[in-house]
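Only one protein chain is missing; all other protein chains are in place.
Moving on to subunit A:
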Amino acid sequence: MKRRLLLLLPLVGFLLLALFFYRGLALDPSHRDSALMARDFPAFDLATLEEPERRVDTSLLEGEVTLVNVWGEWCPACKQEMPQLLSLAEQGIRMVGINYRDTREKGLQFLDEFGNPFEVNIFDPEGDLGFELGVYGAPETFLVDRDGVIRYHHTGYISPADVRDTILPEVEKWQ
């Protein structure tokens, strides 16, 4: 009898997993932003990637509508969306990067190679700020209004179509 119960273990394990999958379906990762929408950008006090001595905090994001992009050298999709980010910066949108779980050396190398659309990059090697933001994986992009409130959250790669259909209209809405 005991052994029979033991044989049930795989079934129990699978049912648990399926339950998580079911919950996961409702939590579509690209719409996970409800918890952060209309909230203040989480407080932080971190060095910048470019200058280790310079520290920045939330005041960095006040006064102007800003796109905050979470990226890392280790993240393939970040490289793919760089052309789109560069074109957004060219259109005069203020961009701030969060270099997420990366080393300074690799982060700087990434910018050299793929271009740097960011006014400044916040260096977040331990992923503390990323955790506060609920970052699920890079790339992710947050739209912060002039009062430092999160207004839009894009998960994953930004395609040229996303720029046209969602990012630009959202930026305009909050400008």
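Please note the rule applied: contacts are C-beta pairs under 8 Å (C-beta built on N, C-alpha and C of every residue); 3 or more make two chains touch, one makes a residue touch a chain; residues count from 1.
The working rule: contacts and distances are computed from a predicted model.
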item	value
Per UniProt record, name of the chain withheld from view ["Heme lyase CcmF/NrfE family subunit", "Formate dehydrogenase", "Peptide ABC transporter permease" or "Quinol:cytochrome c oxidoreductase pentaheme cytochrome subunit"]	"Heme lyase CcmF/NrfE family subunit"
Selected residue (touches chain absent from view) among A:D40, A:E64 or A:E113	A:E113
Residue among A:L46, A:V96, A:I122 or A:A138 touching the omitted chain	A:A138
Residues from subunit A at the interface with the omitted partner, ascending	3-4, 7-8, 10-11, 14-15, 17-18, 20-30, 32, 72, 74-77, 79-80, 83, 86, 101, 109, 112-115, 127, 130-131, 134-138, 155-157, 159-160
